[in-house]
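Here the complex is missing a single protein chain, while all its other protein chains stay put.
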Amino acid sequence: MVQQQMATSTATGTTLVEVKGLKVHFPIKGGLFNRTIAHVKAVDGVDLTIRRGETLGLVGESGCGKSTTGRAILQLIKPTGGSVKLNGVELTKLPPSELRKKRAEMQMIFQDPFGSLDPRFTVGQIIAEPLENFKRGNAREIREQVAHLLEVVGLNPYYVNRFPHEFSGGQRQRIGIARALALRPSFIVADEPVSALDVSIQAQVVNLLQDLQAEFGLTYLFVAHNLSVVKHISDRVAVMYLGRIVELAESEKLYELPLHPYTQALLSAIPVPDPEVEARRKRIILEGDVPSPVNPPSGCNFHPRCWKAQQICREVTPPLEEKERNHYVACHFPG
Amino acid sequence: MDMRDREIQPASPLIAPDTNLMVPAEPELLVETPGVIPEAEGPKERKPVSPLRESLRRLRRDKRAMVSLGVIIFMVLLSLLGPFIYQHLGGIYNSPDNGPIPATVYRTFYHQELSHQDELPSAQYWLGTDDLGRDILARLMQGLLVSISVAVLVEVIDITMGILVGVLAGYFGGWIDQVLARLTDIIFAFPGLLFIILLTGIFGTWADTTLSNVPIVGPNGNARLLLVSAALALVSWPLMARLVRGQTLQIKEQQFIEAARTAGSSNLKIIWRHIIPNLFSIVVVAATLDISNTIIGEASISLLGLGVQQPGSSLGLMISEASNAVDTHPWEVLVPSVTLAILVLAFSFLGDGLRDAFDPRTKD
Partner (left out) sequence: MPENLLEVNNLKTYFFTRGGVVKAVDDVSFTMRSGEALGVVGESGCGKSVTALSIIRLIASPPGKIVGGEILFNGENILEKNNEEMTELRGSKISMIFQDPMTSLNPVFTIGYQIAETVKRHRKGISNDQAWQRAIEMLDLVRIPDARRRAKSYPHEFSGGMRQRVMIAIALACNPQLLIADEPTTALDVTIQAQILELMKGLAKEFGTALMLITHDLGVVAGTCEDVIVMYAGHIVESAPVRQIFQTPAHPYTIGLLQSIPRLDEKRGTRLTPIPGQPPDLSREIIGCPYASRCPRVQPRCRQERPELKPVGRGEQLAACFYPS
């Protein structure tokens, strides 16, 4: 069945993941009786569709809710509200046992190459864990699959009995990728997969992710704060600010003609490794810090830092609308 | 016996130095240098090193810990095999009171040879005799057996309950967590030793009579031993559980737990394969350090006359009996006291060594 999906996946560009009104609110407990006194609105109404075979980039600064969004889509964090559909199946209402079965189709690549591998497991045991859970063959078959997976991610199967601490950061990240691939998923959330790695190693992993996508017809949600990397790998990019998506467009388009003031500021803040360009370009330096998601500003939650803000921005939350073809933006005064 | 001391606190530098000239915790180069497998090179004949093996290797280099381990092993062997060897080595003795008796009689911890009271070491009694003419070495070995049995029994209960409750409380939270929190509060608010004294005082007679009639337990003071162990374990397991709970909370936040969930592992499997193995080191260290407390605890209870009863023996009981005549026969107090001190120190040192060996920060 998985094989069939792959065959059809790349060409069509039909919807694989559909997210509607996703909300994740974390309670803050406190006071005398440990009551909930407030909520951190980490994700506050996110709509996304991810097409089969594409890479959707999700960028934003720390605390904007991008990682939480990725985890809520995979149901690693229970969403407070909204709907997530994978292949048309509603995930938020699945009972735990059904959800576990569904995990074979959706996997995750983690940020931390040190913390995401159990230090007491060998590489072989780490990659075999999902295969054992889903009974993909007997012990010998699983061993063969593990060896093959190691080869696929560019590691020597000889090292199958080694422990994670014997590998470098880049190699560990490859192990994590092999584990994510083990069940032949159709959808992978990559949460900052290269941000913990050195630049020369980052490129190796980025290329590997692209190669694997082509080979296995994968669909990625690529979550990262590094816009250069996101732009490089993504077909479309969504920009998040304080729990909401403020702009979504094809990556070329977004970088050439950002419509939301926040996107513009974000793009201008990224240093370009070219002194000529750096000398020429105008920087938009945003004032102040990102407000707390416990008590987000009214209306458009970017208004306190926005140089275009008007009265309406303080009062009315702008909806995410298609301003140009395939270019969505949530702003009263885009452009 | 302060049970609060044995908690293992990670040495966190809470307060930073006051200037802007702080040295970062670790120079950048130490992050990933030795042992990394070069990609370019072909397979090399090198055994994979598991974290446990790595720790044991570090432990082996710790001289103080290894000497302590040697002392502990010696004491265990002494208490188990010592009596047989000791009795085997002695000849027939013509007692003025009891006639000719073999060493299997006069070198027991309970035989009273009234013609040999308060003697210093001799060929017949290697460590002398006490005020009732009993062989001190024999009593010492029996006392050690009691101390060690109690320690093992207490730690078994401690670890089992500690992990069971601690992991459940840490992993699932909820009411188990609440109950554990209140239990530890009570233990903290109530002096542990006083609690144990109360327990052994109340149930002492019951143990001597009713419990001793249970076939497996039998007489010979085993019932008392069980009672003391149970009392000691009762005050120590909630602390172990609290420690385990804290550690579980930490491990639970690690990404590999999330990865396991993504891989479709059930909660039970995650606990069994990921959480508990990663608790191993901290539990072993805590239990080893706790043995010192347990041994002192048992000795204290026996010293107060609430533990093992005559004619049984225990280090605490020996000290208690001999302390009446400490002016005239200091030797009889010295032998069990020094043995107790050595045993307690050995476990403390071993615990410290284990902690250093398991702590990744002490990696060379």
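Chains: A and B, in written order; residue numbering restarts at 1 for each.
Definition applied: a contact is a pair of C-beta atoms (placed from the backbone, for glycine too) under 8 Å apart; a residue touches a chain by one contact, two chains touch by 3 or more.
Because the structure is predicted, anything quoted here is derived from the model rather than measured.
Q: Among A:123, A:188, A:249 or A:265, which one is in touch with the chain left out?
A: With A:123, A:188, A:249 or A:265 as choices, the missing chain is touched by A:265.
Q: For a quick check of understanding: of A:98, A:144, A:289 or A:324, which residue touches the chain that isn't displayed?
A: Missing-chain contact among the listed residues: A:289.
Q: Would you indicate which residue among A:26, A:134, A:255 or A:333 is in contact with the undisplayed chain?
A: A:255
Q: Out of A:85, A:136 or A:231, which is the one that touches the chain we can't see?
A: Candidates A:85, A:136 or A:231; residue touching the omitted chain: A:231.
Q: What residue numbers in subunit A mark contact with the hidden partner chain?
A: 61-62, 168, 170, 198-204, 206-207, 210, 225, 227-229, 231-233, 251-252, 255, 265-279, 283, 285-286, 289-290
Everything that follows uses one rule, which is that only the chains that are shown with their structure count from here on.
Q: Would you kindly tell me how far, in whole Å, the mean C-alpha position of subunit B lies from that of subunit A?
A: Between these chains, centre-to-centre, one finds 49 Å.
Q: Mind listing the subunit A positions that touch subunit B in their complex?
A: Those in contact with subunit B are residues 71, 74, 76, 100-101, 103-104, 107-108, 110-112, 115-120, 122, 129-130, 133-134, 156, 158-159, 161-163, 165-169, 171, 176, 179-180, 182-183.
Q: Which bits of subunit B are touching subunit A when the two form their complex?
A: Against subunit A, subunit B makes touches at 32, 35-37, 39, 43, 48-52, 54, 254-256, 258-266, 269, 274, 277-278.
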